[in-house]
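Only a single protein chain was left out; the remaining protein chains are all shown in position.
Each chain gets a letter, A and B, in the order it is written, and its residues are counted from 1.
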Amino acid sequence: MALSEENRKGRDRASLPPWVKTTALTMGSIAVTMLGLLFVTFIIGRVMPIDPVLAIVGERASQSTYDAVYLELGLDKPLVVQFAYYIWDVLHLDFGTSLLNARPVSEDIARVFPATLELATLGIIIGVVIGVPLGVIAAVRKGSWTDQVARVVALVGYSMPIFWLGLMGLLIFYGILGWVGGPGRVGIFYVDVVPSVTGLILVDAALDGNWDVFKNAFSHIILPASLLGYFSLAYISRMTRSFMLEQLSAEYITTARVKGMSEWDVVWKHAFKNIRVQLVTVIALSYAGLLEGSVLTEIIFSWPGIGSYITTALLSADMNAVLGGTVVVGLIFILLNIFSDLLYKVFDPRAK
Amino acid sequence: MAEQTLRAWLLTDTPSSRRHAKLSALYQGWLSFRSNTMAMVGLGILIALMLIAAAAPLLSPHDPFVQDLGNRLAPLGTEGHILGTDSLGRDILSRLIYGARITLYIVALVALIAPVVGLLVGTVSGYVGGWVDIVLMRITDIFLAFPRLVLALAFVAALGAGIENAVIAISLTAWPPYARIARAETLTIRSSDYISAIQLQGAGGFRIITKHIWPLCISSLIVRVTLDMAGIILAAAGLGFLGLGAQPPSPEWGAMISEGRRFILDHWWVATMPGLAIFTVSLAFNLLGDGLRDVLDPKAGE
Partner (left out) sequence: MNTISKLLTGAAIGLAVSVTSFSAIAETPANMLVIAHRIDDITTVDPAESFEFAGSDISRNIYSRLVNLDPNDLAAGYQPDLAESWEVSEDGMTITFTMREGVTFHSGNPVRAEDAAFSLQRAVILDKTPAFILTQFGFTPENVAETIRAEGNQLIITTDKRYATSFILNCLTATIGAVVDKELVMANEVDGDMGNAWLQTNSAGSGPYKLDSWKPNESVTMSSNPDYYDGAPAMERVIVRHVLESASQRLLLERGDVDIARNLNPEDIAGASAMEGIRIEDELKGRLMYIALNQKHPELSKPEVRQAFKYLIDYEGMRDSFLKGQYTIHQNFLPATYLGASEENPFSYNLEKAKELLDAAGVEGLEIEIGVREAQERIEIGQSFQNAAAQVGITVNITVGTAKQILGRYRARELDVYLGAWGPDYPDPQTNAGTFAYNPDNSDEAQATGLLAWRNSWDTGGLTEKVEAAVVENDRDTRIQMYQDIQAEFRETSPFVVMFQQIEQSALRDNVTDWSTGQAVTSAAYWQVTK
């Protein structure tokens, strides 16, 4: 999305260049965007009325302790110099140390990102598995009660405050019914039971063959994942429906029907096949949205993911952590965008 | 009789002037909109909301700020407090009614700021092109690549908590998509013969953008804004929920949920009622937006 325009323009101009120029342009724009992203974050961090020094030394600190930390953080240097230092470190893959828990930010991210990844992936799977068929059926039976149901489902999804639905879900399914696990990624006695290989508890448990842990982790993830799944389902089903409607009204479909092709084949082998690329783009974008960390969901479910990590860090002026998190989130967003652009270019006849 | 002629005049196939044609198109749009029940329901809810907000002092049974610690967390249907009371013994219904004002205020401000910023950036970018375009679009990309709520949070944290700052923060995160739409529209309009003709007449860039390009971008922006309204309400409620929106004792709905979630197990209505209010209003905006899209921009929808 973001980069597609740029790339297409690059192609248009490209009477001389092969793919090399496109790649260079793409890389260049990633670099510029990332730099801008970091700069904006950096500035925000510095103009924020939260004092990072106080965040470290706390209420009781004497002025001398305060001053020592102030200098240690390099806050006496000009902003540009501070930023340059930061970029220099990032280029060496050093994201600095979290001010608040004294560990490397990269270590923190390696811990919180898998949590978000796991949740987002399960969420998007739910969204796709239910959303796509729902959208297709709604399109095929336009105006039927199925279509109406799909519409209501989507509208409710668009309109519901996610933190409220999360609270209610927790209350009903965990508090009252006890069908699912509570807040957090895994029950307390299952913490650190399986060795962390991927950081994804479900995968780690499966690798270890420890199905108790797997079951427990699943019972914890299913509610927040369903919640996120529902919200992406709303979007995906609506988009699927409108893509399908466009295809179904096309001439080739009429021709196929006239030829006596079965309805199933018309829908799935022709129409659906043609919306695949568009659909992947939509899915990639919602996936990107989920991977950015659904701050509110993570907070409600005490899910130690990247969204709540960045938020907590932000509110405590832990700028190294905020910047590190922003780099990761921004990169994912940009990469998924490029990915869907590429898909377009490779598969979509119209883009050629 | 007069009505009949007006109707006929509006529905004519042969408009007598540009203005006539415009009005006629509007009226036909309204007719098709009116046939969309869901959209009408949405519109109805929103009109009701505006009336409620306007008449808040008349409608609310209590002062939304008056505390009564002796009668806190009263359940639904308590004498004099149909929706119960909150942690400080304030009437929830009255707070919801006054909260409607805040919601409308936020929505109105964001709807004014974000699309205008987007329109400005997008049209300038698309019309001027070249370096300006590259720079502006790169900036847009940067803002797009941020997680929205986190960006809004960052802005609020930087500006200080408060309702105006929340509005600014939400607007700042909401403009990039509008800029993209406006730019795309500008690109198609720019190369049209119509603009070339005006350029030949010697009109300046500023005049062309404001007089000729903006009006053409507006209908697609309106649809998009209406569809985004629900998102804006939810974002504002999210900020309120995180304690970064309206400050106490303001009855902002998101903040009310946040206050009420402490009692979710035994006094569920305290958080549930404002949740339902948010849901109803954002649903109304979605219904309205859907309907508007069908009328104004049929291709984009189905």
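Throughout what follows, a residue touches a chain if its C-beta (ideal position, glycine included) is under 8 Å from a C-beta of that chain, and two chains touch if they have at least 3 such contacts.
Keep in mind it's a predicted model, so treat the numbers as computed, not measured.
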item: Full-complex contact with the absent chain, from B:228, B:259 or B:290; value: B:259
item: Touching the absent chain when the full complex is considered, from A:77, A:103, A:141 or A:269; value: A:103
item: Residues of chain B in contact with the chain not shown; value: 65-67, 69-70, 72-73, 75-79, 87-89, 157, 160-161, 243, 247-249, 259, 261-268
item: Those residues of chain A which, in the complete complex, touch the missing chain; value: 49-51, 54-66, 68, 98, 100-103, 108, 111, 170-171, 174-178, 182-184, 187-189, 191-192, 299, 302, 304, 308-309, 312, 315-317
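The rule we apply is simple: only the chains that are shown with their structure count from here on.
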item: Centre-to-centre distance between chain B and chain A (centres being mean Cα positions), rounded to whole Å; value: 25
item: Touching residues (chain side chain A, partner chain B) in the complex; value: 1-3, 5-6, 29, 32-33, 36-37, 40-41, 44, 47-50, 155-156, 158-164, 167-168, 171, 175, 241-242, 245, 292-293, 295-296, 299, 307, 310-311, 314-315, 322, 326, 329-330, 333-334
item: Of chain B, residues touching chain A in the complex; value: 137-147, 149-150, 153-155, 157-158, 160, 180, 230-231, 234, 237-238, 241-242, 254, 257, 261, 264-265, 268, 271-272, 275, 278-279, 282-283, 285-287, 290, 301-302
